[in-house]
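These notes concern the structure reproduced below.
One protein chain omitted, others in place.
A, B and C are the chain letters, set down in written order, and residue numbers restart from 1 in every chain.
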Amino acid sequence: MPENNNTRHKSSVALVLVDVINHFEFPDGDKILKNALPIADRLTKLKRRCRRAGIPTIYVNDNFGQWRSDAKSLVKSCLESGCAGRPFVENLRPDDEDYFVLKPMHSAFFQTPLEILLKYLGATSLILTGLATNSCIVCTAHDAKMRNFSLFVPSDCSAARTRREHGQAIEHIREMTSASVVVSSSLRVSELRSESRRRRSKT
Amino acid sequence: MPENNNTRHKSSVALVLVDVINHFEFPDGDKILKNALPIADRLTKLKRRCRRAGIPTIYVNDNFGQWRSDAKSLVKSCLESGCAGRPFVENLRPDDEDYFVLKPMHSAFFQTPLEILLKYLGATSLILTGLATNSCIVCTAHDAKMRNFSLFVPSDCSAARTRREHGQAIEHIREMTSASVVVSSSLRVSELRSESRRRRSKT
Amino acid sequence: MPENNNTRHKSSVALVLVDVINHFEFPDGDKILKNALPIADRLTKLKRRCRRAGIPTIYVNDNFGQWRSDAKSLVKSCLESGCAGRPFVENLRPDDEDYFVLKPMHSAFFQTPLEILLKYLGATSLILTGLATNSCIVCTAHDAKMRNFSLFVPSDCSAARTRREHGQAIEHIREMTSASVVVSSSLRVSELRSESRRRRSKT
Partner (left out) sequence: MPENNNTRHKSSVALVLVDVINHFEFPDGDKILKNALPIADRLTKLKRRCRRAGIPTIYVNDNFGQWRSDAKSLVKSCLESGCAGRPFVENLRPDDEDYFVLKPMHSAFFQTPLEILLKYLGATSLILTGLATNSCIVCTAHDAKMRNFSLFVPSDCSAARTRREHGQAIEHIREMTSASVVVSSSLRVSELRSESRRRRSKT
């Protein structure tokens, strides 16, 4: 196996994008898409800022009933003309430096190698983003906390079927997982590494 | 996401191939390769017989430090000219009907969606094959037993660094996991479904 | 080891009580206790009705920093005079027929043998009750759904710091885990076994 050409991303923080490679072709998918479209730009900018700060990006994505470990086909199918998700996905597609983990259920941790990848990267904090706030994001936040990860949850980088569901889920995450909830533009990504170390040392 | 074109493989038995997509470029890889080459033909035949009997094939494979969920690139890199593993891999490459699960560590179950895929298929028995007998196969056999799967282990469809290591590992698996150990040619794959049901109902 | 004297409780449904053996001596414990006291009677009645219907009761409880697998000491310490939790715990103490699983974190499934115990009992549905609605109950409900269990959540048998937190968590569970949410008195426990079978067969 040829060695991974990418520099190994040692970082105490990782940006996690949940279910953003998405066709939105499921019940209520149209509602989520409507609320998701406005976050695409912010996610793109956040990812770019993380890249510059040396923070790796990990896509954790539903396999949509496929079991072929073929992320490229998932991405490609979401970019086909006619796919409802195309406007959302096109600027969010992963590039060669990004990591990609397939998940079979809601939580990004359940029966996936995410925890091992995070250990390999040295990450103890997550910037958690994606879809849907009150489903996979809530599940992932709880599972991250039970595994002792610190959480930063930019409230403008996830979405749900309704603004009310989104708001309640963000509030729930803030209360129950000790997440630091902020708007993405105020996340000082270059300072997060040291901050995450300070937060942990106080625990 | 376009629907999976393959017929969903409902089957009480699944054929599992561990780490057969392999470059063998690691310490003692040459020793394992030497013992692995003779099993390639038998695995190919066993897979063909399973296909005809309606038994799905699941590749569970090390990701070799890649975290891109890109099985096709793994396969491709093992087929490049100059790759030590090419003679072993070329007839064992997965086709569109096969499932493919990436594993981060030794056991095919540890931090992978294998268990969920098996539930989805309805499989309660595994035909366990691949590399290396005394490492990933032993780990996977123990994990399968703890999860209550029945095991069929064809002794001529796995290999290790030495024949002694292979033999002791097969003996260990037979003793400790209640596996049915046979040579592959005597596995009556078309009867396995009903047999696996009988074995379970007696438990 | 002398055989378990209790009859083995084969049942497709199990009653799960989360963190009801509780001293309530932690931040905001007094707020939860205030809302928990009114549910104690309903839980006692529900447990009695389940017992009569042959449905086993499983306590899944925080170990409160103890790692001695000593449930009896936990119960005893909550019944000591002066313990804030005593009025809540005294009618809810487990008896010899009940099962008792210790959990280290929020979810009743995370790093506990609950899933194996449920398989051993043959349970595919849970009646989920206990504390606190927006913490351990939400986590457990998500984990139950990811493991394919059906859920019945009596809305008057769990509690949180505020009625608003409780109500939002119940609403979240109803929406996101396909739980059947009812008041406990309307749960026809004697019919649940067959109902849970019907629900599953439609999936």
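Following the convention adopted for this analysis, a contact is a pair of C-beta atoms (placed from the backbone, for glycine too) under 8 Å apart; a residue touches a chain by one contact, two chains touch by 3 or more.
Predicted model only: the values in this text are computed from it and were never measured.
When the full complex is examined, the chain removed from view is found to touch B, C. Checked against the full complex, the candidates B:12, B:61 or B:107 give a single residue touching the omitted chain, namely B:107. Chain B meets the missing chain through residues 105-107, 110, 134-135, 138-139, 142-143, 145-146, 165, 168-169, 172, 175-176.
Interface with the hidden chain, as seen from chain C, comprises residues 1-4, 23, 25, 58, 63-72, 74, 77-78, 99-105, 111-113, 115-117, 120.
What we mean here is this: only the chains that are shown with their structure count from here on.
Number of steps on the shortest path from chain B to chain C, with steps defined by chain touch: 2. With centres computed as the average of Cα coordinates, no chain lies farther from chain C than B. Taking each chain's centre as the mean of its C-alpha atoms, chain B lies 39 Å from chain C. With centres set at the average Cα position, the gap from chain A to chain B is 32 Å.
Touching two or more other chains at once are residues 105 of chain A.
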